[in-house]
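Let me begin by handing over the structure; questions about it come next.
== subunit A ==
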Amino acid sequence: MQFDPFVIPFNVGLYFILIYAVVRSVIWFRGLSRPDKLRLQRGFFGRSFGQSIREIFMESLIHRRIFKASPRLGYMHMSLAFGWFLLILFGTLEADIFGEKHLNPPYKAIFFKFFNPDHGRSGLEAVWAFLMDFLLAFILSGLLLAVIKRVWSRVVGMKKTTKLKALDKVAMLSLWSVFPSRLLAESFTSGAYGTGSFLTGSLGSWLSSFLPAHEMAYPFWWLYSLSLGAFFILLPVTRYMHIPSELFLIFARNSGIRTGDRAGAFTEMQIYSCSSCGICIDVCQLNFSTGITNIQSAYLLKGIRNDKDVSDIAFNCLMCGRCDQNCPVGIELTPIRMIQRRAGEPQLKAKSLLKRYFPDNPVVQPLKNGTEPAFAFLKPQEPEKTDVLYFAGCMTHLTPSIKNAMISILEASGVKYTFIDKDGGVCCGRPLMLAGQTKEARELINFNSELIWKSGAHTLVTSCPICYKIFKESYYLDVEVLHHTQFIKDLIDEGILKLNFSRKKVTYHTPCDLGRGSGVYDEPKEVLRHVVRLQKTDADDENAPCCGGSLGNMKINHHQRHKIAVDAVRMLTVKDPDILATSCPLCKKTLAAATGTRVADIAEIVAEAIVPADPVKRFTDPLHRMKQPVI
Partner candidate 1 sequence: MDKFGFTILKARHINYDANDKSVAEYICEHEPTFRVCIECGCCTATCTTGNFTSLSLREINILIKRGELARVNENLKKCMLCGKCTLVCPRGVNTRNVITLAREALKNKFKDAV
Partner candidate 2 sequence: MKSEGKKKIWADYQKEIADDHFFYVRSCIRQSFFPGSEQFFLHFMRDVLGKDVYENPSHTSCTGIGYHSDIVPLRTIMAVVARHFALMKESGYKNIAISCVTSFGIYTEILETWRHFPRELEQTREDLYKATGREFDIPENVAHTSDIIYKFSNEIAAKAKYPLVNRLTGSPLNVVEHIGCHYAKMFPKHGVGGAEFPRVLSGMIESWGGNVVDYPERRHCCGFGFRQYLVQANRGYSMSNTIKKFASMQPFNPDLVLTNCPGCTMFMDKWQYTAKEMEGTVYGRNGEAIPVLTYEELAGLVMGYNPWDLGLQYHMVQSEPLFRKMGVVFDPADKFRTKDGKQMPSPADLINV
C-alpha cells in the first residue's frame, strides 16, 4: 500500500472540487430557461459536442485567441493550462505504465516521484522522466511570466493588468507555489536517489551536494500537496473559478444559448468564466485615450461576482463592443452590461461563506408596473400611406447634410417614400434602453411602431445606426429595416441609382452600432467602392474605434470624448485619405470636430456622385462637357 499522510490535503481538495463542479453544473443547468435547457441537451448530445471539445482544447488549453491578441500573454496562459494538462496526462500514464499497478488513484500520478523515487534511471523510463521535466520546465517558464506580469505587465505585451482582491491573492500564491514546490520536492527526491532528468536531476544533485536531500524532500512534498489542496478549495470563490466555468460555458454557447436581456444562469456562467486576463482593458478606448482604467468589463464582472455596487462602472462605458470582440473567452460583455444598467438599485450585502460557494442567481427586478406613462403627451399620428419610410433620427437632424443627401438619393431613386420625422420625430428609444430605462423605451417603441404600421410601408430606412440597432432588435415590425447604406446598396444593385466614380481616397469608419452592434460591415464598403477608392486600414470592420460620441456612456465629459475622437481619427487617417467616410450622424459630428480631414457620411458621398437624371443633355451640351474636369 503506497500511502503517506501528506497526500491528504491534495485528496481533500481534489474530491471537493470534483463534487463541487458537478453540483454547480446541476445548479446552473437548473437555472437555465426551458428552451435553453433543451438547447443544451441537444447541443451536448449532438453535433456541437465535437465543436465544443475542439474549442475547449483550442481556447481553454492552447488559448488561441489570447495568442492572437498577445503572443507572450498567450504563451503564459498556454504554458500554465496546456502544460499542466499534459503534466497530469503524462503523469497519469507514467503511473499507469511504470507504477506497481494499473488504474491508480489520482494522487499516485501527482506524487509519482515520491512513491517511485528510483524511477527514471534507464531506457523508456529516462525518456519519460525527460518528458515530465520538460513539461515542468514549460509550466515554470509560464509561471515566471505570470509573476513578472504581476509586477510589470508590459512584459507580456499588456499595458494594464487587473487588480486583485485578497482571496484571489491567496489562491494565486497557492497556484504559484504548486509548481516550484513540485520542482523542489522532485529535485530533492531525485538528489537523494540519484535519479531525475535534466531539470530535477541536475537541480537535485546540486542541492544534495550541500543539503540533506532525503530530509529536505519530505516537507516540499507536503507543501506541494497543501498548495494543490488549498488551490482547489479556494478555486470556487476566486477568479480561478473561470477554469471550470469556461468548460460549461463553451458547451452552453455552442448549443446556441445567448445572453438575451435578462440575467440568468447563462449570464452567471459568463460572469464566472472571466479569467480577468485584462485584454478588455487593453482594447478599451476609455483606457488608452482618456486614462479611465477602472470601469472595463473585467472590473464589471469582478464587481458583480463580489457583490459590489457596479452602477458607476456599468454606465461609464461607450458600449462600443470592442471588448466583446476581443474577449478570448467570448463573453457577451455588452449585453451583460446592459442587463446591469437595467438592474436598478443594487442590493449590497456581505455574503456568507456558503453563499460565496453557491451564490444566488442574479435577479433583475421586474419593470415598474402601474406607474404613469412618461410620454402620455405623445398623441397618435396618422401618417400617409407609402412604400418606403425614411426615419432620419434625432442625431441626423443635427447633421442636415446627411438628411439632405438622403432626400436627394430618395428623390433620384423614384421610390414612393415618406420622410416620417421631417418635422422632428420621436426618439427611437435606444438612448433610454442604454440608460437602463426599458419601460420608458418601450413606450417610445410602441409609439413609433404604431406609426410605422399605419404607414403601410414595406421598408424602413434610417440614417442612424443607433435607431437601426433598436429597430432590428427591439421593435416588432413587419417591414424590412435597412440602414441607408444597405438601402443605397440595393438601389445600386438594382441599377436604380447611377453613380459617378471619383478618384478620391476614402477610408471608412464603421460605426459601433452598425458594425459590431448590428453586424453590417460589407454593404457600406461596397457602396463606397462604387464611388470612390476605398482604402484599408488597421481600424477596419471589427477593429473600428468608437468615435467617442457614444450615447452609451453617461459619465464622460466632452473633453474626454474629444480625446477619444482625436485618437480614433489618428487610427483612421494613417493613409491620409481625402475623405473619412462614416455612416452615422453622431460619428460624423464627433469625428469632424477632431480632424481637418473632411468627414462625410456615405449618403453624402453617394449624393454627390449621383448622375443627373437627364444624361442626354449632359453629353450634348458642349458647355456642360467643358466643365467636367479631365482626369
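Going forward, a residue touches a chain if its C-beta (ideal position, glycine included) is under 8 Å from a C-beta of that chain, and two chains touch if they have at least 3 such contacts; residues count from 1.
On how the list was made: all candidates are chains of the complex that A comes from, given by their letters.
Note that the structure is predicted; figures quoted are calculated from it, not measured.
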Candidate from 1 or 2 that touches subunit A, complex-wide | 1
Candidate 1 partner, complex, touching residues on subunit A are 315, 371-372, 374-375, 377-378, 394-395, 397-398, 423-427, 429, 431-432, 434-435, 437, 440, 444, 549, 551, 554-559, 586, 589
